[in-house]
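In this view, the complex is presented without one of its protein chains, the others remaining in place.
Note that the chains take the letters A, B and C in the order they are written out, and that residue 1 is the start of every chain.
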Amino acid sequence: MEAFERWESEVRSYSRAFPTVFASASGARQVDEQGRSFLDFFAGAGVLNFGHNDPRMKRAMIEFLEADGVAHSLDMATTTKRDFLEKFAATVLEPRGMDVRMQFTGPTGTNAVEAALKLARKVTGRPDVVAFTHGFHGMTLGSLALTGNDYFRAAAGVPLDHVLRVPFETAPGGGTAALDQLRALLADPSSGMAPPAAFVVEVIQAEGGVNVASAGWLRAVRDLARDVGALFVVDEIQVGCGRTGSYFSFDGMGLDPDVVCLAKGIGGYGTPLAMNLVRPELDAHWSPGEHTGTFRGQGLSFVAGRVALTYFDDDELMSRVRARGERMAAALTDLAADVGAGYEVRGRGMIQGLDVGDGALAKAVAAACFEAGLLVGPCGTGGRVLKLVPPLTIDDDDLAEGLDVLAAAVRRTA
Amino acid sequence: MEAFERWESEVRSYSRAFPTVFASASGARQVDEQGRSFLDFFAGAGVLNFGHNDPRMKRAMIEFLEADGVAHSLDMATTTKRDFLEKFAATVLEPRGMDVRMQFTGPTGTNAVEAALKLARKVTGRPDVVAFTHGFHGMTLGSLALTGNDYFRAAAGVPLDHVLRVPFETAPGGGTAALDQLRALLADPSSGMAPPAAFVVEVIQAEGGVNVASAGWLRAVRDLARDVGALFVVDEIQVGCGRTGSYFSFDGMGLDPDVVCLAKGIGGYGTPLAMNLVRPELDAHWSPGEHTGTFRGQGLSFVAGRVALTYFDDDELMSRVRARGERMAAALTDLAADVGAGYEVRGRGMIQGLDVGDGALAKAVAAACFEAGLLVGPCGTGGRVLKLVPPLTIDDDDLAEGLDVLAAAVRRTA
Amino acid sequence: MEAFERWESEVRSYSRAFPTVFASASGARQVDEQGRSFLDFFAGAGVLNFGHNDPRMKRAMIEFLEADGVAHSLDMATTTKRDFLEKFAATVLEPRGMDVRMQFTGPTGTNAVEAALKLARKVTGRPDVVAFTHGFHGMTLGSLALTGNDYFRAAAGVPLDHVLRVPFETAPGGGTAALDQLRALLADPSSGMAPPAAFVVEVIQAEGGVNVASAGWLRAVRDLARDVGALFVVDEIQVGCGRTGSYFSFDGMGLDPDVVCLAKGIGGYGTPLAMNLVRPELDAHWSPGEHTGTFRGQGLSFVAGRVALTYFDDDELMSRVRARGERMAAALTDLAADVGAGYEVRGRGMIQGLDVGDGALAKAVAAACFEAGLLVGPCGTGGRVLKLVPPLTIDDDDLAEGLDVLAAAVRRTA
Partner (left out) sequence: MEAFERWESEVRSYSRAFPTVFASASGARQVDEQGRSFLDFFAGAGVLNFGHNDPRMKRAMIEFLEADGVAHSLDMATTTKRDFLEKFAATVLEPRGMDVRMQFTGPTGTNAVEAALKLARKVTGRPDVVAFTHGFHGMTLGSLALTGNDYFRAAAGVPLDHVLRVPFETAPGGGTAALDQLRALLADPSSGMAPPAAFVVEVIQAEGGVNVASAGWLRAVRDLARDVGALFVVDEIQVGCGRTGSYFSFDGMGLDPDVVCLAKGIGGYGTPLAMNLVRPELDAHWSPGEHTGTFRGQGLSFVAGRVALTYFDDDELMSRVRARGERMAAALTDLAADVGAGYEVRGRGMIQGLDVGDGALAKAVAAACFEAGLLVGPCGTGGRVLKLVPPLTIDDDDLAEGLDVLAAAVRRTA
């Protein structure tokens, strides 16, 4: 580890929580240079939905490299990108009857969100955007203004303006009452609030503590957005791409978002990619090149991402995700019941959170897990929620083992 | 191309300028699906310093994939990352006696700039940042505020605050006189200007029109920054990594920046990576995780980037870059002299710009080049400058051919 | 009126609502140049609490002028100002045990509010201020940001930042529930809301529509402010100085504000004066001259204001105000009951509002009143509330006559 202490910035964090040097990875496991194998229930903060080094993706990427595919293309047209576009349309869009355009932004989630904000402000001519408490949308100045966590916000060094803040459904004072109040305020010409450009919401706040919104509340957000002439933007960056048991976390809710922000899992192999799905009549407001970025055209990400989409050719993986999600929830619920009051389990599909009520405790549990060979990370206010986001493709034994390790660590630490 | 028209956002731009579908690429050439070969003098907007699909990098990446290296690691420690850190230190930092820390941000240039802004504001407690006219620093809200181009700025939809704007050396009213004026204003307690957190400058403004700053002026910027207690930040994203004939474009100038922002070429193969070099006493102001990002730990980028650094093990490539840069400059100068008044040649090493004085003309020349099999893109105000950034590794015949194609296109179009 | 049309700005408003030229005024009456007498239930928007040209004030002002008193003194010490300070302390502060400092700002309400904002931000080091829907605090940029009305706000031409907006007690979604929600948000480190510098509130929102807050809610605002380390600022500009039946509208509520903003009635005769009452430990944060203004020392205002304070030497005027306020409320309540559903009466003491539900109707009623010799003005959202603020010193016949005229106008127009 000395090389990291000598050369890397003090800003590093995961290498402090997981103090070893990883050498290889496969499926749901990472192996360090001492040969110790760790079960990975963190999966790159929700990136590695299909595990480490998925063999089919790997093979496709090697073939792409050997064939001298276009690795970097900005937003030029390439055969690889066309394959991705067509596969995404055929697998995700057309079955859902979604008529949208795909906008590739810089390959990070924050870049997708920044592009969505620009478009919303451009379309409406309005500066303000509604964001929700406990939301996480990124670390650059536009998306950071939407992010709730004050630790991240304090690093901005400038005021984070142009955001109207509303409690998320599950936060104190949240629910539809808070939306009704916002509706009343926006309808009131003496409220001092101007109508917003957009509502930006996560279906499940992953970084925010695995807070799960209901379909009804999300529809109420959507309705309010539509009624006040604002765009309805769903940030699917962490919980899209199959994490909840369907491709989108909002499938079946009838939400019909104006913009869907995708990143993390979309590139398949941990290879960077980000993409907004935008309704064509809104997308038409873009002029060419108004939002650009160097790494919009990543050949390896298109290749791996296209293979990843084959996991959605049938319902096999998704039905397993739903089943395993239930197993995870059941195990956590039993554990919570067992260790006593003050623990709460939240989640859907294969994102499950165990709220242990206190950041220091969660940190101690995570450390105990690491010692016992399980990678798990905290999220939520003060880091009080242990977030379980194993690869969707994890096998049943690994899943059971990881849940056991966690339970033991909680029991030992609590 | 129909798939792109059908599915991709209207914001796409290069696929309009280069209306064909590329299927493969090698060295300085891209080949479209009709088998037509194009010389690439654009090189991914300065990303592909070592050409498309460099064989040594390709081999290393395939080996890495086959060995199940850790492809995605956030900021965990991996053997691959350590190799990169150590190689960068040995090749770049130690020979220069640079005592800095490496901060990996999200893998895009804009993310590196946003992190630098946060740190500068945090260290100084000041909100404002000095940026220069014609500068380009990214498309997210913090870096966009520093960017000069009004087409990009207008897309923000909110005021772009907290920036003090100063003419770049080569802009009208620029030079040290403008710095002297700023110094006077900052010294004057009735100027209405508070001292800034940072000066953020490019040694060569690439997107801004290949505007080359002198060492003297850059030192004057640095001195002014130091004298007013501000950080001196050099944005090397487009012209670092060997483009100008040395690893940093500021090598030999005695600048000693507080923060150096790197991206684009650092990942070697077009694979995304971004990194800030930060003086340790400034880096110590970071708390763990204050600036994070999902794609900070890209195994493929570390592998390719490490191989790329071997190009700097000796001076062979750099001396060739300097020689070829002179050849390019000479060819462009001859051309400019030949076609008449109003043309100007600017550049250093293998970034050379031909300012044709008018965006429509530059566009027509670029279109003629495309027709003749050469990829070249415009930059600068209104797109009036043809920017030549071929791979540093281009062979002499390709370079000569490309320059000939360009010259013919200019003569035909002018 | 031609002179006004020829020479005065299009921004003029009351001269359009009351289209005649006034030549003199006395007590509760203004007389136009045709000799027509109007009962004044508007009283300079709440300035003329003691009527037009109060004889005792007039005499004192003439004596002051004849004695060559210091008419204009910035913030120099004058005998006239000292007399005012001592009279205010003896009459208002000492009986209430209020330990405060008097800060004379520029002589307008907005200036007092701007000074209060500066002090709150300076004391706390925080930029944001909580303001309430339907609040009115002034027209300069700092106080306008707090004002709710979108007609006024839209004229700013720049974003009105650094304000957290909360529903006033009587607004939809208001009450203590909204305060509880704000408390929860401010306690939540992931809410995206930083603690504010101040809560700025009116006890009765006069311009906002005669919205009357309860003592309990105001105490809850105060408690919340204290609990989050913010200043509790009461804007008494329109309803202080005896309007509600006691000197302060918050007398007897146990509020103990950190800053009280006074203007309008404090100068007695319509002569400009504004003053903040500031707790000494907060006032100590001011450095000399940090907030200045040319017209802080108005001799005529000090003279008239000092005489006005003699109205508070005993309870006679205040008990009459309370009694007349009840008479006004009763008359309006009868009227509202009589004309049918949709009318609402609100107020306390001698500020009473009749909400007729619609701005066009209120305007028509006011016009009918003017025709019948009564000056009354609308307030509230869209101007839907007729606001009755006659001089506190009005005699019973005039009050009865005015109420009759109003009732007739309402009946005729409704």
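Note that a contact is a pair of C-beta atoms (placed from the backbone, for glycine too) under 8 Å apart; a residue touches a chain by one contact, two chains touch by 3 or more.
These figures come from a predicted structure and were not determined experimentally.
**Q** Tell me which residue among B:Ala28, B:Ala131 or B:Val345 touches the hidden chain in the full complex.
**A** B:Ala131
**Q** Give the residue, chosen from C:Leu74, C:Ala177 or C:Ala215, that touches the chain omitted from the document.
**A** Per the contact definition at the top, the residue touching the missing chain is C:Leu74.
**Q** Would you write out the residues of chain C that touch the absent chain, in ascending order?
**A** Counting only chain C, the missing chain is touched by 1, 3-4, 7-16, 18-26, 30, 33, 44-45, 47-48, 52-53, 58, 61-62, 65-79, 81-82, 85-86, 88-89, 101-104, 106-111, 114, 117-118, 120-122, 125-127, 139-143, 145, 151-152, 155-159, 161-162, 197, 263-264, 269-272, 276, 278, 283-284, 286-295, 298-300.
**Q** Which residue numbers on chain B touch the omitted chain?
**A** Touching the missing chain: residues 127, 131, 133-135, 146-151, 153, 159-163, 165, 167, 171-173, 178, 180-181, 184-185, 188-194, 208-209, 380-382.
Keep in mind that, in the parts below, only the chains that are shown with their structure count from here on.
**Q** In terms of CA centroid distance, which chain is the most far removed from chain C?
**A** B
**Q** For chain B and chain C, what's the span in angstrom between their mean Cα positions?
**A** Each chain reduced to its C-alpha mean, chain B and chain C end up 59 Å apart.
**Q** From the C-alpha centre of chain A to that of chain B, how far is it in Å?
**A** 29
**Q** I'd like to verify one number: the distance from the centre of chain A to the centre of chain C, where each centre is the average of its C-alpha atoms, in whole angstrom.
**A** Comparing mean C-alpha positions, chain C is 51 Å from chain A.
**Q** Could you tell me which residues belong to chain B and also touch two or more other chains?
**A** 158-159
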